[in-house]
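Only one protein chain is missing from this complex, and each of the others stays in its spot.
Per-chain residue numbering starts at 1, and chain names A and B are given in the order in which the chains are listed.
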Amino acid sequence: MWSFYFHELMRSMPFFLKGVWMTIAVAGLSLVFGTIIGFIAGILRAGRNKPARFIVGAWVDLIRGTPFLVQVFIIFFILPGIGIELEAFPAAVIALTNLTASFICEIVAGGIIAVPTGQREAATSAGLSYYQQLRFIVLPQAMRTIMPPLVGQYVLLVKDSSVVSAIGVVDITRVGWLTVQRVPEGLMVFGLVGLLYFAICYPLINLSGFLERRMTVASTRL
Amino acid sequence: MLETFNFRVILEYMPLYGQCFLATLWLSALSLLGAIIVGIIACAMRLSKSRALSTIAGMYIESIRSTPLLVQLYFFYFGLPSMGVMLPEWVTGVIALTLNSGAYYAEIIRSGIQAIDFGQIEAGIASGLSYFQRMRYIILPQALGATIRPMLGQAIILVKDSSLLSLISIVELTRAGQLLTSERFMPAEGFLTTAVFYLVLYYMLKAFSGWAEKRLIFREAH
Partner (left out) sequence: MISFKNVNKWYGDLHVLNKIDLEVAQGEVVVVCGPSGSGKSTLIRCINRLEPIQEGELIVDGMMVHDKKTNMTKVRAEIGFVFQSFNLYPHMTALENTTIAPIKVRNVSKAEAEKLGREMLTRVGLEDRIEHYPTQLSGGQQQRVAIARGLSMKPKIMLFDEPTSALDPEMIHEVLDVMRDLAKEGMTMMAVTHEMGFAREVASRVVFMDEGKIIEMAPPNDFFTNPQTDRGKYFLKSILTH
């Protein structure tokens, strides 16, 4: 019996690979957009404009205070109510981008604040404008603090992407869920699902450590 | 959309929301307790001199960290029955949450312990205390101070993670939103109310975190 199920599982491999592709697509798109929006939000969050800081802070709090699954449902079910028709895939990318951006916002803001004030004072004394300072002096130094948690956030992104299977996106998790209906060997099916995620996440976790070492060497030490 | 926001339906469903809020609270609390216990055990195993124990704990922690919670949940939900183990859904849910957060707690406790000055441990060894005695009287009490904030952070994550239990038909806060959607076709009312309840929990936990930190810092000043 077990070998029969195993055989069935192996026959579903193409289906699983499609799921991997979908996971990568959803996570990849969200990674790109989320990083861009997250950086902009982070710069605002650490900036001079008080209202902007407050608004961004409130947005981050809302996202951190509610479960991602609920956010996915809200975006998928409610946006059509105000006229935006959405299919599962775009809704998933929007929700995941939103989530990722809010976390990256905090990471970036933290990195900017960590740059010593003396650096800003030197740049101000030289006559550099706020944005010149940010671009040439503050952000390059902030990147050292930002990189490792940023890559850590990407790992979280891949894991959180599994939640979008709840609205029907056919990613690795959904493929597993669909397969287990035909092949009722939960351990095998989700063992495979787990393995596939592990294959993506484990190298990313190590990349985070590698980047941390490389960043430290490149910019300062001999 | 707000003009058509149906507050009356929400009031009608309030009893359900109340029950679900308590369900979420109770499921989270139970899992939290379990997770802390699992975390302490796993951490002790990870830091022990025995290669076997350390490796087993390491494998457990790495597999949890590199795979999504939803996959772990489905793994137990579909996998246990296929081994002949039939459990009520909520037990499966609590097991999954416990094991998931347990791994993260193990890491939090580990970094708290490794931050302790080695001299303390040497003093303990010199006075003849056993490994477990040192853990209980010297190491863990000090690790508590450093770890209280990340531990409460993980608790907040656990409460949000509990929303995934709705996907295996457990009646909790997110499920309430799903029910309002499927029974009355009102996803906005359903999920926004759910979101509000989670935010209440979030701010309560954050307030508790602040209070707990203040109380502990006061104790250390002694």
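We take it that a residue touches a chain if its C-beta (ideal position, glycine included) is under 8 Å from a C-beta of that chain, and two chains touch if they have at least 3 such contacts.
All of these numbers come straight from a predicted model, not from anything done at the bench.
Although it is not drawn here, the omitted chain touches the following shown chains in the complete assembly: A. Residue-wise, the contact with the chain that is not shown comes from A:Leu128, picked out of A:Leu62, A:Leu128 or A:Leu156.
Where chain A meets the chain that is not shown, the touching residues are 116, 118-119, 121-129, 132, 136-137, 140-141, 219-222.
Assume only the chains that are shown with their structure count from here on.
Annotation: 21 Å between the Cα-based centres of chain A and chain B.
The part of chain B that touches chain A in the complex is made up of residues 1, 62-63, 65-72, 74-83, 156, 160-164, 166-167, 174, 177-178, 181, 187-188, 191-192, 194-195, 198-199, 202-203. Here chain A touches chain B in the complex through residues 62, 64-71, 73-74, 77-78, 81-82, 155, 158-163, 165-166, 172-173, 176-177, 180, 184-187, 189-191, 193-194, 197-198, 201-202, 205, going by the rule given at the top.
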